[in-house]
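Note that one protein chain is taken out, while the other chains of the complex remain in position.
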Amino acid sequence: MKQLFAVIGMNVRSIPQRAGMSIATITSVAFMVAVLLGFLAMANGFEKTINGSGSDDVAVFLRGGSQAEVNSVLAREDARLIEVAPGIATDESGDPIMSAELYVIVDGTKRSSQTEANLPLRGVQQQAVNLRQNFALTGGRMFEPGTAELVVGEGVIREFEGFDLGQTIRLGSNTWTIVGTFSTGGSVFDSEVWADLGVVQNLYQRGSSVQSLRARLTSPDAIEDVRAYVEGEDRLNLDVTSEREYFADSAGGIATLLKFVGWPLSIVMAIGAFAGAWNTMYSSVDSRTREIATLRTIGFSGFTAFMGTLIESLVLALLGGALAILVIYILFNGNSASTLGGGFTQIVFSFEVTLGSVISGLVLALSVGFLGGIIPGIRAARVPLLAVHQN
Amino acid sequence: MNEATLIRKGLFRKVLRAILMMVSISIAFFIFGVLGAVNKAFNAGVDVAAANRLVIVNAINFTVSMPYAYFGRVQGVDGITHVTHANWFGGYYQQPANFVQTFAVEPETYLDVYPELILPPEQREAWINTRTCLIVGQALATQYGWSLGDRIPLNSNIWQQADGSSDWDFDICGIFTAEDSSVPTNYAMFHYEYFNESLAFARDTIGWMILTTEDVSLNDQVADEIDAMFANSPAETETTTEAAFSQAFVEQLGNINLILTSVIGAAFATILMIVGTTLVLAINERTKEIAVLKTLGFQSGRIFRMILTESFLLSLIGGAIGLGLATALVMAAAEGFQAFLPGFRMPLSVVWQAFALMIAFALVTGFFPAFNAMRIRIVEAFGKL
Partner (left out) sequence: MTDQQPLYQLRDLSKTYTRGKESISIFKGLDMDIQHGDFIAIMGPSGSGKTTLLNQLGGIDSPSSGQVVFEGKRIDNLSQGALAKWRSRNVGFIFQFYNLMPTLSAAQNVELPLLLTGLSGGERKKRVKTALEIVGIADRAGHKPRQLSGGQQQRVAIARAIVADPKILLADEPTGDLDRTTADEILGMLQQLNTELGKTIVMVTHDPSAAKYAKRELYLDKGEFVERGNRS
């Protein structure tokens, strides 16, 4: 054991003598881990935004077969029929907690690229704020019904220009005043702009039609009662889903795609880093052939030479992995980005470096270190004793 | 034996080391090739855009429609050769997962505006004269196994017919191809009239218009005139070039270009470190051998050239293997990606870029070792026993 530590110590202390090669290995592992963590941080951040969006006790009503809000059209009468459905919760004054909603896709200018991108301008009714968990005004006030006033989600302010509190903004041929900002705790709704439903219908020629209805359920199980009611009512051709299901269906694909791209990419890069690590360890053994042979002649075992080399390799890989985690965490964690989501509008999300992805990164780094060190290690164990005479 | 033998022996002085370096290099070029092809496919819309083609959309957003009457008014604008219009149908085949990109268009003018789409004359005839005709792009036809004469239903998840149904019946009377494989053919088109007449709501609206100008220099003038014509109406327009429109659409997905460039950059930074340091080390090991060559009378310039050739060989062999693997992967995946990443193939431009990179890489990694080798002083090298 003592000889093992002595040899490992000699190996590790000799790293600076091959500074160039060692740094090359560390950086190659670091780049590989950084690519993996970057993609996982995007995927996890996006997933977190989507998962935080839907609740089990909110039902979403859409036109039958329309799949997404953007495709759906509902008539005013639909709302009246649903109001009386069983299982819909009411507030203190006995009114059902529901909101008929309609969003128009409008152009916003992305800060990062200065190009126009789709933003949902959602017309909502008063109860809308009670239908989103964690809704809170973070600045200004709520819009006055009947006026061209907007409240803007925090994500929109981060990613888009011209939506700051107090500003006016032209969306199509209409001018709006921004009177408030809100947060829903990082959910999809933070990527939206809200206004009064009637005003949106009016200014964008939507008559009295809406796209969706959201209603609070008395309990998550009540959705079955609502569904039975809708199916039994001939005048309604609607699909009913819980809000959680709705989001899970509509946007899970992107996170999966990011992971499916991130993993193969970093594994391919791992092959390159592995070749680099192997090469470095091979040079390490090469340059210390005489030293190893001398130790073996004195009586150190081949196994210690093997372990010394393997651990040197693992140390280099670990340094690279740790470097990548540090850099990605400092540079990316919490960074904002946006992409086109299921509703054909931008979803703003934050990069999220999770413990799970950090562990994945370290495992990948150590695998590269292990595989890269093993064959040079065997070579070290087999250095012929006669190499003591080598010059 | 000749100089090539010397170069080869130098490069493979330690075979394993040379192979490991080539593996690293091939990995970087593999990543470059695949991601380059992906990036190119994403930007295909920008690349195939005609310079004199303009897109007119509703100023609110391109998903918001415009009155049909706008079509007639745009036709009267000076400097236009052709104008056509289209509506997004949001179709699917049999079940919602079988998404079929479908547009309701004005049949004759659409083909005028997109001359790169090829339809045999008799099919073109049938397309213009058959109300229920659906013309299908080659890629799409292959995907669903459709052929000429098939009668198929398509559903819309947006539109409803007056009778409440949402499936339209079509006769496939044309299959169009494109003159260049980078032009996507993963969509289908049918008559706007057939679409409009059966609609339950939102009749007489059009999604967007596309026009060609007489000359690129007229683009701005035509765009300004059109946008001014509809200013201060409930449906103002925004007219941009096709390229700008496509670019903005790709940007919506996120900064794909930045992401891909970062990954490629990371891959190249990695091999630059690995191969750069290894080569310096490898040449250092050979100091004495190089001094012997010089003693024998080999000129410094020749030594420089020989060492640089080694790094060129390394880079070109590794790079060519990586690029070859990338091409194989892209070719294998192209079929499966046809639906959502049309025109996914290994573009020639990426191949040239890769070769330029290989040369640059060889110069960067080979220059210092070659320069060091050239400057080796015989007397000092022998002192260094």
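First chain written, first letter: the chains are A and B, and each begins at residue 1.
Basically, contacts are C-beta pairs under 8 Å (C-beta built on N, C-alpha and C of every residue); 3 or more make two chains touch, one makes a residue touch a chain.
Keep in mind it's a predicted model, so treat the numbers as computed, not measured.
Peer 1: Which of the visible chains would the unseen chain be in contact with across the whole complex?
Peer 2: Spelled out, the missing chain touches these shown chains: B.
Peer 1: Where the complex has a chain not shown, which of B:94, B:165 or B:299 is the residue touching it?
Peer 2: Going through B:94, B:165 or B:299 one by one, B:299 is the residue touching the chain not shown.
Peer 1: Touching the hidden chain in the full complex, which residues of chain B are there? Just list them.
Peer 2: Its contact residues with the unshown chain are 1-3, 5-6, 9-10, 13, 288-289, 292-301, 378-379, 382, 385.
Convention: only the chains that are shown with their structure count from here on.
Peer 1: Between chain A and chain B, tell me the centre distance in angstrom, where each centre is the average of that chain's C-alpha atoms.
Peer 2: So the centroids are 26 Å from each other.
Peer 1: Taking the complex as given, what residues does chain B use to touch chain A?
Peer 2: 16-17, 20-21, 23-24, 27-28, 30-31, 58-61, 63-64, 90, 96, 155, 157-158, 166, 201, 232-236, 247-248, 251-255, 262-263, 266-267, 269-271, 273-274, 276-278, 280-281, 385
Peer 1: Show me the residue ranges of chain A that touch chain B in the complex, using the header's touch definition.
Peer 2: 20-21, 23-25, 27-28, 31-32, 34-35, 38, 65-68, 70-71, 73, 104-107, 110, 112-113, 115-118, 171-173, 204-205, 265, 268-269, 271-273, 275-276, 278-279, 282-283, 337-340, 344, 346, 391
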